[in-house]
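One protein chain is absent from this view; the other protein chains keep their places.
Then we have chain A:
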Amino acid sequence: MTTTVDAAEIAKFEAMAAEWWDTNGKFKPLHMLNPCRLDYITQQIAMEFDRDLTQPEPFKGLRLLDIGCGGGLLAEPMTRLGATVVGVDAAERNIPVAQLHAEQSGLEIDYRCTTAEDLAASDEPRFDVVLNMEVVEHVADPLAYLTACQQLMKSGGLMICSTLNRNPKSFVMGIIGAEYVMRWLPKGTHDWRKFITPDELFQLIEQSGLTPVDRKGFQFNPVTWKWRISAKDLSVNYVTASIKR
């Protein structure tokens, strides 16, 4: 199904694209976290597929799926690095927004409004890399969702999955801090009960048919106002890498 969109709609999407990409706006926490997420993602892909990040377009030839692509904060960097990217988001309004920004950036990205489950059920060619960042805490059935992710991967493929831990600290930092004190995220963005501990996530990933190979924390330093990758501190935001054998 194709939708033609009128000029007023385009103006609205332009405003939303500007909002998604405003580093001091509504999505500021995501922009602050992004270099750290990209460091982890790029290093894992480089390691798994033996790519040299100092070379131009190191991910050329890799098919990459970005689930919950939003405005394209990950899809655009991955495209710049040479990957062939499909970005999907269940929120219909994000798609034209992401398309518009990719056009403005001179990047060709295949954005679609669909879900991992629907895509897995289709004849879509499988992917070398699946990015599954800050999505699993929003889905109704994590195991069904992760199984769909597994089905979307080629054998030998890599999935990067990040989410929020469930403990008193993540409740304070992730919900009270981010949503109520800092107003970084709209209230109600997260339901703490849906947060998943690293052990639970590893178990779910294994049940989905994948092999977890790595886990790290994203640690926020309130003094330097920077995020960094931590081998030990997985207490709030954390990320995992899994492969399909």
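Definition applied: a contact is a pair of C-beta atoms (placed from the backbone, for glycine too) under 8 Å apart; a residue touches a chain by one contact, two chains touch by 3 or more; residues count from 1.
Here is the rule we go by: contacts and distances are computed from a predicted model.
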Listed names "Extracellular solute-binding protein family 1", "2-octaprenyl-3-methyl-6-methoxy-1,4-benzoquinol hydroxylase", "Oligopeptide transport system permease protein" or "Competence protein ComFC", with the criterion being the UniProt name of the chain not displayed: "2-octaprenyl-3-methyl-6-methoxy-1,4-benzoquinol hydroxylase"
Given A:V135, A:M159 or A:L185, the one touching the chain that is not displayed: A:V135
Sole contact to the chain not displayed, among A:M16, A:L100 or A:L131: A:L100
Per the touch definition above, residue among A:P77, A:G174 or A:P212 touching the missing chain: A:P77
Hidden partner chain, residues of chain A it touches: 1-5, 10, 13, 23, 31, 34-35, 38-39, 42, 53-56, 67-68, 76-81, 90-92, 95-96, 99-100, 103-106, 111-119, 122, 135, 138-140, 145
